[in-house]
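Report on the following structure.
Only one protein chain is missing from this complex, and each of the others stays in its spot.
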Amino acid sequence: MKRSNAPIFWLLFGAGGMLSALIGAMLVFITGIAAPAAIILPRASLNYDSVLALAQHWAGKGFLFIVIVLFLWHAAHRIFHTLHDLGIHAGAVAKLICYGSAMVGTLLAARALLAIGF
Amino acid sequence: MNALSNNTATKSIEIEVLRYLPESQDKPYYQTYTVPFTDDMSVLQGLQYIKDELDGSLSFRWSCRMAICGSCGMMINNVPKLSCKTFLRDLYPGKVRIDALANFPIERDLVIVMDDFITKLESIKPYIINDVPRALSDGENLQTPAQLAALEQYSDCINCMLCYAACPQYGLNSKFIGPAAMALLHRYNLDSRDNGKEQRMPLVHAEDGVFNCTAVGYCSEVCPKKVDPANAVNINKTESAIDYFLRFVVPKGANKGATKGAPKGAAK
Partner (left out) sequence: MNARRPYKRPMTGWWQKNPYLVEYMLHEATAFFVAAYAVILLVSAMKLAQGQGAWDQWVVWLTSPLSIGIHFVLLAAFAYHAWSWFNIMPRTLPPIIVDGRKVGPQTITFLGLAATVVLSLLLLIVCWGLAR
């Protein structure tokens, strides 16, 4: 009986789902509403120097990477299964598009965050 | 019962049933019956009235009429239910639509083909597997109340198949092992007298195993016995995932021959 390789993707889905459930909403608020509209956080927190300093710090860089990557893999797994639920059973092609996109995003994130430097 | 009790049949309800007679039709069609009823009548009794008084050709499974045999599962207004446990008074004055249990092929009228379900139950080895030989002098194979409590809810399954009707993943892929089979599998894995878990897990790990489940949870919602099959499936996802990575580390058969803390035989 062929063993499923789903565990890899399922664990990433679970981790991403838990992380996005716990802090996703607040992250959206902070980065997309608070700072841009100067609510609670100053508009200056979006200044290049400030954000660069954050992304150059190992903790900030690590946090950003984990958030981007886990959110992408969570979404890829769920979207792949939702396509199946909607009757789109393109099997290997759908898998390649969904998980492939997450992989591309992961590589782009790694490249960008490394390019920012320390 | 006092003089004001409403036991005389003064009300009628419309029951629309999905009919399918393979010898004379290509496709199922709906047929509506007007059924007089009293407040104590179940949907099953409504169907029995139809068969006895209105249309003897209607076929449906039933037996105990007290929600323990698991025979009378059907879709009542698109929800998987036991017809003996669903009451006409709660559906009145609306129309009652009855379909055969979802996700199964229809044999005839409300009778579905359940061969796949039976095959799945048999496939998970639903019996105590223990290769540790016990002599008569060992006494009874004792189990504490706490050990029983661990598995009890999963043993309550009455094989009514409402969970399979509720599970869209089974509907989309009938090879998926499904909720009740997993609940039964889990029941035996949890049994302190059993050490056959390793023999059952390949079905869990397989491509048609637990990872087909997308945690809809509807199976546990409709279960008339509160078995919580969703729990059985999802606990095994974690187990399977851990094993997926640890299988290269832990030697196979490391736990063979161990009984799960079961007490030794009774003192004679």
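All chains are identified by letter, namely A and B, in their written order; residue positions are counted from 1 within each chain.
Rule of thumb we're sticking to: a residue touches a chain if its C-beta (ideal position, glycine included) is under 8 Å from a C-beta of that chain, and two chains touch if they have at least 3 such contacts.
Everything numeric here is computed off the predicted structure, so don't read it as measured data.
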item	value
Omitted-chain contact residue, chosen from B:Val79, B:Leu121 or B:Leu142	B:Val79
From B:Ala102, B:Cys163 or B:Ala181, residue that would touch the chain that is not displayed	B:Ala102
Chain not shown, touching residues in subunit A	16-18, 20-37, 40-46, 48, 50-52, 54-55, 64, 67-68, 71-72, 74-76, 78-79, 81-82, 85, 87, 105, 108-109, 111-113, 115-116
Sites on subunit B contacted by the missing partner chain, in the whole complex	20, 22-23, 27-28, 78-79, 102, 105-107, 113, 150, 168, 171-172, 214-218, 220-221, 228, 230-231, 234-235, 237-238
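FYI, only the chains that are shown with their structure count from here on.
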item	value
Centre-of-Cα separation between subunit B and subunit A, whole angstrom	39
Touching residues (chain side subunit A, partner subunit B) in the complex	1-4, 6-8, 10-11, 81, 84-85, 87
Residues of subunit B defined as touching subunit A within the complex	168, 172, 202-203, 205-207, 209, 211, 214, 237, 240-241, 244-245
